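Let me give you the structure first, and then I'll get to my questions.
Complex shown without one protein chain; remaining protein chains in place.
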Amino acid sequence: MYQITCPHCGPRAQTEFTYERTTDSVVDPAGDTHAAMQALYTRANPMGLDDEIWRHTYGCRAWMVLTRHRVTHEIRAVKAIGPEALP
Amino acid sequence: MLPAAPLHALEIWSNPQAVATRIEKALGFALPVMNRSAGNDAITLLRYEPTVWLVEGDVAVIADTLGDDGALTAIGGGIVRMRLAGPHWRDLLLEGGFFDTSAAAFPAGATAATVIDHVGVRLWAESDDACIAYVPASYALSLHHFWDEALPLLGA
Amino acid sequence: MSGPSRSATGDETIPFTFDGNTYHARPGDTLAAALLANGVGLVGRSFKYHRPRGIMTAGIEEPNALVTVGTGGRTEPNTRATDVFVYPGMVAKSQNRWPSLSFDVASIFGLAAPALGAGFYYKTFFGPAKHWMLYEGFIRRAAGLGNAPTEADPDNFSHKAGFCDVLVVGAGPAGLKAALAAAEAGKRVMLVEQDAVPGGSLLRDPDPAIDPAAMIARIKALGGEVLLRTTASGYWDHNFLTLTQRLVEPGAVPPHGFAQRLWHVRAGRVILATGLIERPVPFANNDHPGVMLSQAVRSYVRRWGVLPGKRVVIATNNDDAYLTAEALVAAGAEVVALLDARAPGSGPTAPAGVQVFYDAKPAKVIGRKHALRKVTAVIGGSEHSFDADLIAVSGGFVPVAHLHMQAGGKLTWNEAAQAFIPGETPQACETVGAALNPPSAPAIAPAGKAKTSFVDFQNDVSLADIDLAWQEGYRSVEHLKRYTTLGMATDQGKTSNMVALSRLAEKQHVTVPEAGLTTFRPPFTPVTMGLMAGAGARNAGAHVRRIPLHSLHEAHDPIWQPLGYWFRPRAYPVNGESLQQAALREARTVRTVAGLSDVSTLGKFEVSGPDAAALLELVCATTVGKLAVGRGRYTFMCREDGFVNDDGTVWRLAENRYLLTSSTGGADRMAHFISYVRNSLRPDLKCSVVNVQEHYAGIALAGPQARAILASLIGAEPPRHMGYAPGVLAGVPVHVLAASYSGERAFEIHVEATHAAPVWQAIEHATRAAGGAPYGLEAMELLRIEKGHVVVGGEVDGRSTPHDLGLGGMLNKAGGFIGAAGLTRPALSAPDRNNLVGLVSLDGPIPEGGMLIQRAGQSPQGHVTAAARRILEGGAIALALLQGGHKRHGEELIVTSPTRGEKARVRVTAPHFYDAAGERYRD
Partner (left out) sequence: MKTPYSAFSLLRGALNGQKHWEPAWRDPEPRASYDVIIIGGGGHGLATAYYLAKVHGIRNVAVLEKSWIGGGNVGRNTTLVRSNYRLPQLHNFFEFGLKLWHNLSDDLNYNVMFSPRGAMFLGHNDGDMIKLAERGDAMRCDGIDAELLTPKQIAKIEPLLDLSRGARFPIDGALIQWRAGTARHDAVAWGYARAADALGVDIIQKCEVTGFVKDGNRITGVETTRGRILAGRTGICVAGHSGHVAGLAGLRLPIESQTLQALVTEGVKPMVQSVIMSQSLHFYVSQSDKGGIVMGGDPDNWPSYARRGQPTIKEHAIAQAVTCMPALSRLRMLRTWSGVTDMSFDGSPIIGPSPIDGLYLNAGWCYGGFKATPASGWTYAHTLATGKPHELNAPFSLERFMTGATIDETSVGPFPNHR
């Protein structure tokens, strides 16, 4: 079970988090069909690092991007996303 | 279990610094930082989310400060408060969960949202002798029962 | 008298039974020690050939001495006799034998052994699959070791979290030292030991300079947590470990209700002081009772005061076994020969009176029931026999590197010890102590017949089986393991892996590390399933969710209906009504008078802020922004692929405040989805989304009298259809939403859940006074089917487009909503898609879920999503998804349900059977 360092809560257990999708599969609602389907249906799926959107669903409910290695499971970086927030 | 209390979600979506200053002026104390609490006899603010505070008490003063930068939403009907009191509350919260409740990691005054026995709960270390758990009402009886069963293990 | 024994001291105070015979153990005895003390050497039967087996080890690596411990729901089959401490009244039984341990009919499998080598079953039992099942039946009954309990487990299992700076695994000399040092350095320390007492190898080879009890006391005094009878069984990512703790021994009744505890631990650093496991020696019949590992012999003698044999042969390739000779001699046993496989002069000095033979190794033993009779050795090329009741063997040592490997660590090869030593690791973890420094023990080629020289004792895998696998091309170590089943028994190869690898390396003419190594995966030792389940063993890890008005409904003794994790009233039968009768009565009441129903579980979101409408226009596929304050509308949400995700209603409560409802089943999914949209896609929006599903209890009031009833309760004219108004009911502030799901004039009254009871009671009272009644989900289903409303999980099946469901006309023409792009794909507007239709039966009831066909033998063209009978008139109706259904109204089809033997002739219609124009609730 990973230890994910939430940008807001510090190190927490993976069981509090959910994986959503990779950053390159974010569908732009204003985009055309081809671009949307490319985003939705193709993945690099690398045997290495990828940027993934996760949510601290059962903690502070905030969203973040994890740069995570798909083989070693090392979490190289975590970056908060979402509206501007106080510290 | 504690009696129902007025609870609100306070969300600030824009100009957070300015709103914080206005609220501080109105309340006489600063909005708590992430995973901390602040308050006085009339009102307690518990921070569990980057943009959201759980407010226990009368929110009229805050409502006046928000303008178009935030909103209050009542949520007290869906939350049951339980007080875990006594020397073993930190130990009890280790049952069925995975959140470090040691005094060093979770000192009095701290707040945290986590999962206990598959139920999402929000915790507030009220003091070293008691912790308040904010539990979704639908799960409150089940979690109460879970804690009850685990009691004989404490200190054992 | 020969064989295992112990001199009585009067401490034999703990009664226990084994196969029905009562014996007595001393405090601190393992079952194995107690059995040996009582002269019991034959303990079990092997898996495949049912060969007699005894006690080979003194620890968790035991492959042979498996017994069933406990009774009733606490029965634990396959318990290692070496890993259970005797308690008063313990009931133990041997297993895998019939009719008895000493006379086991299935031991005739041993006679067939020449034909039953590795993988024999792949080469025979051909013919139809049913034939194989016949043979399989015999094999299954013969295999399988112990019997599972048939009763439910009466005990609880705890899951507990642990956090520490340093986790030390193993309380032997190295572990104690490491834990104490860390504690003294001010670290938060956890020390775990699988034994019941600390000390590890000190229990066998005491060192006056080390006092485990004192060290443990000091660690505890410094705030360290010391867990005995606790095994670190799994080492996972990010220094997360699972520990299994026996709160009571197997089969014992726990005083606090909990039998075991599973620790989930996050450690800053992990120190593995896991020690060594001794390696057995292959020779003919090396599986017989009376063949024991050398260190185990020493443990029984020194720790438990048991003599596993009186005339003992020791066979070794290392110095350690000389200590066993000392222990045996000191305890009064006769060491008839010490066979040292090494060259003359290799070993240390043997105790006085012990004859050492060099270049000597065992070739064969002959046994009797509980012990050996004779040991035959090859000494310098010639055979010698010794009368002996026990052989203590040591083929070297294997570092316990399981956790290290689970952590992703590498192993390095130590040629002198012929052993893999823990090397680099990607996690914050290090190994200390004996596991890093196994004694020198050179490779020795086995003497003796391969066929009965066992490597994996429990699974009866011999050297000959390894040879056969090699011969047949199963040469990678994984192929070998899988083909022979080596290392797959309950000991997971703890004593067999290295012996097998050496044989494989020998065959390949390569070194052992070149031959390969299988990976170790959790658990280190087997873990009780109930322990894994924890509290979830009784609720599948899913608590029931209680609606706010649960107890109020309970008073009406309703039929409850699970809906996700919720339970909602399905019907309120009176006077002995069946579910169907009650539902029909309730539905008729709604059609003719009024009914009230609990809709608290609906998903509900309060969306506020200047950009609330902008967010909703993204989430909802219908328009939202044009809603006037005090108005609402039906809406639905699409997934990004264009298929309908959920539906509900959206209400403008105030200038900058909306309420969005979703289906009960979709509530969590929608909460996550809306949060994604708001935070990932549009963090710039000035809005707040708060999940108020549980904040509000919801009460639906429907029927021709609903408006009048509500008006009297709130003292005001209720809002018109799709209108919203705040109000006060029974003194409680409420939101009144005029929405109809039933097809009648209807309202949803949403009230803060903590104050819902008086509101429900007032509405119920007024409704009953008007001749109405509460109605449940089943009546609601009849009403909505007749009205033609779709339901998520029914018609909205995750494969339907808005157009399929007849909702295409409501789509936001401006686009821009989630799913708009996906909807434009060609297959989403193909003419043969499944479209929502209505069905009217031309004969009997329509089977729900049944297939739509034109004639028998045809592939289905659609299916029935929901069926009902008409509420006020007779006749059966249904909603269905039918290929190209929008254009097939009027067609006659057959609904068939072969699994239920039901059929109905139906006519396809529009999916509205009741007041299609909505005249009953429009203003």
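Chains here go by letter, A, B and C, matching the order in which they are written, and residues are numbered from 1 within each.
Operating definition for what follows: contacts are C-beta pairs under 8 Å (C-beta built on N, C-alpha and C of every residue); 3 or more make two chains touch, one makes a residue touch a chain.
All values derive from a computational prediction rather than experimental measurement.
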| item | value |
| --- | --- |
| Neighbouring displayed chains - absent chain, whole complex | A, C |
| Sole residue of C:Gly536, C:Gly630 or C:Gly808 that reaches the chain not shown, by the stated touch rule | C:Gly536 |
| Residue among C:Pro573, C:Gly648, C:Pro847 or C:Gly885 that touches the chain left out of view | C:Pro847 |
| Selected residue (touches chain absent from view) among C:Thr528, C:Gln581 or C:Asn812 | C:Thr528 |
| Residue touching the undisplayed chain, where the options are C:Lys177, C:Arg482, C:Arg682 or C:His889 | C:Arg482 |
| Residues of chain A (touch criterion as defined above) contacting the omitted chain | 1-2, 14-15, 18-22, 37, 40-47, 50, 52, 54, 70-73 |
| Footprint left on chain C by the chain that the document does not show | 47, 70, 73-78, 112, 114-115, 117, 120-130, 132-133, 136, 139-141, 143-153, 159, 234, 236-237, 240, 242, 262, 264, 406, 451, 464, 468, 471-474, 476, 478-479, 482-483, 485, 488, 490, 492, 521-523, 526-530, 532-534, 536-542, 544, 561-562, 639-643, 645, 669, 793, 797-799, 822, 825-828, 830, 847-851, 853, 858-860, 863-864, 896-900 |
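One rule holds for everything that comes next: only the chains that are shown with their structure count from here on.
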| item | value |
| --- | --- |
| Contact-richer chain pair [A-C vs B-C] | B-C |
| Distance between the centres, which are taken as Cα means, of chain C and chain A, whole angstrom | 27 |
| Centre-of-Cα separation between chain C and chain B, whole angstrom | 32 |
| Of all residues in chain A, the ones touching two or more other chains | 1, 13, 61-62, 82-84 |
| Interface hub residues of chain C, defined as touching at least two other chains | 264, 266, 685 |
| Residue ranges of chain B in contact with chain A within the complex | 12-14, 16-17, 20, 31, 33-35, 48-52, 98-99, 112-115, 120 |
| Touch list for chain C against partner chain B, complex | 156, 158-163, 188, 256-258, 264, 266, 534-536, 539, 541-548, 566, 606, 608-610, 656-657, 685-688, 690, 692-697, 751-756 |
| Residues of chain C touching chain A in the complex | 236-240, 264, 266, 408, 426, 618, 640-641, 672, 675-676, 679-681, 683-685, 816-818, 820-822, 824-825 |
